[in-house]
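The complex is shown incomplete by one protein chain, all other protein chains being positioned as in the whole.
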Amino acid sequence: MSYELLEADRSAVVVIDLQGKLVEMAHRSELVLAATERLLRLAAIFERPVILTEQYPQGLGETHPRIRAVFDELEVPKRLVRKVSFGCCGDAGFLAALDDLLPGFPPRRRQLVVAGIEAHVCVMQTVIELLRRDAQVHLCWEAVSGRGEEYRRHALDRMQQAGAILTNHESVGFEWARGKEHPGFRELNRLLRDGQLT
Amino acid sequence: MSYELLEADRSAVVVIDLQGKLVEMAHRSELVLAATERLLRLAAIFERPVILTEQYPQGLGETHPRIRAVFDELEVPKRLVRKVSFGCCGDAGFLAALDDLLPGFPPRRRQLVVAGIEAHVCVMQTVIELLRRDAQVHLCWEAVSGRGEEYRRHALDRMQQAGAILTNHESVGFEWARGKEHPGFRELNRLLRDGQLT
Amino acid sequence: MSYELLEADRSAVVVIDLQGKLVEMAHRSELVLAATERLLRLAAIFERPVILTEQYPQGLGETHPRIRAVFDELEVPKRLVRKVSFGCCGDAGFLAALDDLLPGFPPRRRQLVVAGIEAHVCVMQTVIELLRRDAQVHLCWEAVSGRGEEYRRHALDRMQQAGAILTNHESVGFEWARGKEHPGFRELNRLLRDGQLT
Partner (left out) sequence: MSYELLEADRSAVVVIDLQGKLVEMAHRSELVLAATERLLRLAAIFERPVILTEQYPQGLGETHPRIRAVFDELEVPKRLVRKVSFGCCGDAGFLAALDDLLPGFPPRRRQLVVAGIEAHVCVMQTVIELLRRDAQVHLCWEAVSGRGEEYRRHALDRMQQAGAILTNHESVGFEWARGKEHPGFRELNRLLRDGQLT
């Protein structure tokens, strides 16, 4: 198991199932939404590819409009994956998107920054399967949630035990930048200026 | 150590010592009972075998009637094991039942979903011994308890440190289904419709 | 690293520095004293050897009279070690006592059940050094303490990370017995009858 810092050139962002009905039921949903918005803006600053997934949108509703709006504005490589399997890796389109967006990096070099819901169902199944495919998973604790704080907390623990790294959007941005000389640093600073999300 | 998702065809449910006098002393006993009932109904939906154990029922009383009623209704392969050793693996009948109910799977492929009491005594001794026999243990945190929250919490930690995976009945059901196309999904949904247990 | 249950024939109890002045400053000192008393009585029931240590008793005072009284009554093999090094393994008499009390068992087979204070000083130094000598350490969370709950909690975490198993006197007793048929079970039951220590 490798516990590395993020490196911008081999990272991608994966946002899982932040859909209408599900988001409303999530613990601290405002934090999840605000942190995911910032994470997507960080992807823009550091030119990182993004995958947005939706679980059976016909029934569960589409991605929350705040998230969808930021996603639509992104000019980085991006994919929208609609799926019927709970875990993203059960969907061939998701796996193809990963290969597509991080070309040239074998799975064990890929660093996937994950946000979304629900921690103990779709996020869990995605993360465990990604880890078994040798990818590195950096899970944003403030942007991953679900119904019930206890269910969420134990799910984060289980993913961590399996090898996922618990991080947050601020750490992600500072790891992608690595220092104040990075051309994206000024914009990173501006994005975080309104204060820390809690 | 392997941190896999559950796969329905090689999983079994083990419910440990949910007996009258002991259940009444357990921390959050209503949650334990309700979650275990749902876990048994999930075993029915996904056709998974079940072992129910009782510790010295002559002295400690029989399985709680709510659990016993669901167990009796089950049409899946099942066994009732009465034991005098605290850990289930100390009982030859338990080990034979495992071999019987998961034929063709070597121990390291077996995924045992565990509920019951007391976390720091009979559940602990069972889980550590199962892990030493290379089985995977998925421990439902909401369905495992005992007297004293601190004793319970540290017991869960110790089992996790030894390699057990902390899960819950909802995650179990969604891992057995893996996606909304599974024939059992509609029934799973119905079972969880009344809201999340806490 | 081995995460086994205790086996009575290769276990010993180590009680560290429960001395007057230090005990009074410990977080939840009444719990520490009561649990250690029970642990010593369990050693008597299951005929397990005991080492009691004192750090510089001329200055810090002698072992708390409640603990000393139970220790003095013990008819099992026992040693009192007075030391000036914080960790017990820095004292040749302690290491000799271990060899003496668990003859025939190589270090990696020895299971040492530890109680005492302070978690982040003398217990820490003892436990880390025991683990580096390949012994198994079973640390009773309710019988290990020190000044400041945060210092204690982080110390327990660090010892666990290094490979110590967090247990408690009840689990110790039930692991030594393993089942209700054990000749010591009746006496174990009597000892715990007054209720769970918290």
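Every chain is named by a letter (A, B and C) in the order it is written, and numbering of its residues begins at 1.
To be clear about the criterion, a residue touches a chain if its C-beta (ideal position, glycine included) is under 8 Å from a C-beta of that chain, and two chains touch if they have at least 3 such contacts.
Keep in mind the model is a prediction, meaning the values are calculated, not measured.
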Omitted chain - touching chains that are shown: A, C
Touch with the omitted chain, as defined above, among A:Phe71, A:Phe86 or A:Trp141: A:Trp141
Residue touching the undisplayed chain, where the options are A:Ala26, A:Ala155 or A:Ala177: A:Ala177
Chain not shown: contacting residue from C:Glu47, C:Glu129 or C:Glu187: C:Glu129
Candidates C:Arg10, C:Arg28, C:Arg66 or C:Arg147 - the one touching the absent chain: C:Arg147
Residues of chain C in contact with the chain not shown: 55-56, 83-87, 90, 120-121, 124-125, 128-129, 131-132, 147-148, 150-151, 154-155, 157-158, 161-163
On chain A, residues whose C-beta touches the chain left out of the figure: 3-5, 141-142, 160, 165-168, 170-171, 174-175, 177-181, 196, 198
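Rule of thumb we're sticking to: only the chains that are shown with their structure count from here on.
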Per Cα centroids, the chain farthest from chain A: C
Gap in Å, rounded to a whole number, between the CA centres of chain B and chain A: 32
Centroid spacing, where centroids are CA-atom means, of chain A and chain C in whole angstrom: 46
Per-residue overlap in chain B, given as positions that touch at least 2 other chains: none
